[in-house]
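Excluded from the complex is one protein chain; the other protein chains are retained at their positions.
Let's look at subunit A:
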Amino acid sequence: MRLVVDLNRCQGYAQCAFLAPDVFAMHGDESLLYDPEAAEEHREDVARAVAACPVQAILLQADADEPVPTGGGLR
(Lines give C-alpha, C1' and ligand atoms only; values in the text may rest on other atoms or scores of the structure.)
Protein backbone atom coordinates (compact mmCIF):
# COMPACT_ATOMS: atom_id res chain seq x y z
CA MET A 1 0.00 0.00 0.00
CA ARG A 2 1.69 3.16 -1.22
CA LEU A 3 1.41 6.44 0.59
CA VAL A 4 3.07 9.83 0.69
CA VAL A 5 2.84 12.64 3.21
CA ASP A 6 2.92 16.25 2.06
CA LEU A 7 5.41 17.45 4.66
CA ASN A 8 4.80 21.07 3.70
CA ARG A 9 1.31 20.61 5.07
CA CYS A 10 2.25 18.36 7.99
CA GLN A 11 2.33 20.31 11.24
CA GLY A 12 3.34 17.50 13.52
CA TYR A 13 -0.03 16.86 15.17
CA ALA A 14 1.03 13.19 15.45
CA GLN A 15 -2.49 11.83 15.02
CA CYS A 16 -1.14 9.39 12.42
CA ALA A 17 1.62 8.17 14.72
CA PHE A 18 -1.03 7.54 17.38
CA LEU A 19 -3.47 5.73 15.07
CA ALA A 20 -1.02 3.77 12.89
CA PRO A 21 2.17 3.44 14.94
CA ASP A 22 3.56 0.70 12.70
CA VAL A 23 3.59 3.07 9.72
CA PHE A 24 4.10 6.56 11.16
CA ALA A 25 6.51 7.66 13.88
CA MET A 26 7.58 11.01 15.24
CA HIS A 27 11.29 11.74 15.10
CA GLY A 28 11.96 14.35 17.71
CA ASP A 29 9.04 16.62 18.61
CA GLU A 30 7.84 17.58 15.17
CA SER A 31 9.44 15.56 12.38
CA LEU A 32 7.50 12.70 10.87
CA LEU A 33 9.00 9.48 9.57
CA TYR A 34 6.78 7.03 7.71
CA ASP A 35 6.96 3.85 5.71
CA PRO A 36 6.05 4.85 2.14
CA GLU A 37 5.07 1.28 1.30
CA ALA A 38 3.21 0.04 4.34
CA ALA A 39 2.14 -3.56 4.73
CA GLU A 40 -1.45 -4.40 3.71
CA GLU A 41 -2.26 -5.54 7.26
CA HIS A 42 -2.09 -1.91 8.40
CA ARG A 43 -4.60 -0.64 5.84
CA GLU A 44 -7.36 -0.01 8.35
CA ASP A 45 -5.06 1.89 10.69
CA VAL A 46 -3.68 3.96 7.80
CA ALA A 47 -7.19 4.77 6.58
CA ARG A 48 -8.02 6.03 10.06
CA ALA A 49 -4.84 8.11 10.08
CA VAL A 50 -5.67 9.61 6.68
CA ALA A 51 -9.12 10.60 7.94
CA ALA A 52 -7.84 11.97 11.24
CA CYS A 53 -5.00 14.14 9.91
CA PRO A 54 -6.03 17.71 10.81
CA VAL A 55 -4.31 19.13 7.72
CA GLN A 56 -5.15 16.22 5.37
CA ALA A 57 -1.53 15.73 4.42
CA ILE A 58 -1.56 11.96 3.78
CA LEU A 59 -2.19 10.66 0.27
CA LEU A 60 -2.97 6.97 -0.06
CA GLN A 61 -2.84 5.17 -3.42
CA ALA A 62 -6.20 5.67 -5.10
CA ASP A 63 -6.21 2.94 -7.73
CA ALA A 64 -3.86 0.00 -7.44
CA ASP A 65 -5.16 -1.67 -10.60
CA GLU A 66 -3.08 0.22 -13.10
CA PRO A 67 -0.32 -1.97 -14.52
CA VAL A 68 3.06 -1.06 -13.07
CA PRO A 69 5.43 -0.04 -15.82
CA THR A 70 8.97 -1.32 -15.90
CA GLY A 71 11.93 0.06 -17.77
CA GLY A 72 12.54 -1.77 -20.99
CA GLY A 73 14.93 0.62 -22.65
CA LEU A 74 18.56 1.51 -22.20
CA ARG A 75 20.19 1.30 -18.83
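As a working rule, a residue touches a chain if its C-beta (ideal position, glycine included) is under 8 Å from a C-beta of that chain, and two chains touch if they have at least 3 such contacts; residues count from 1.
Everything below uses one rule, namely that contacts and distances are computed from a predicted model.
Asker: Given that one chain of this complex has been left out, which of "Pyruvate synthase", "Peptide/nickel transport system substrate-binding protein", "FAD-dependent oxidoreductase" or "Electron transfer flavoprotein subunit beta" is its protein name according to UniProt?
Answerer: From the listed options "Pyruvate synthase", "Peptide/nickel transport system substrate-binding protein", "FAD-dependent oxidoreductase" or "Electron transfer flavoprotein subunit beta", the omitted chain resolves to "FAD-dependent oxidoreductase".
Asker: Would you write out the residues of subunit A that touch the absent chain, in ascending order?
Answerer: On the side of subunit A, residues 2-4, 6-8, 10-12, 25, 27-31, 33-37, 59-63, 65-66, 68-75 touch the unshown chain.
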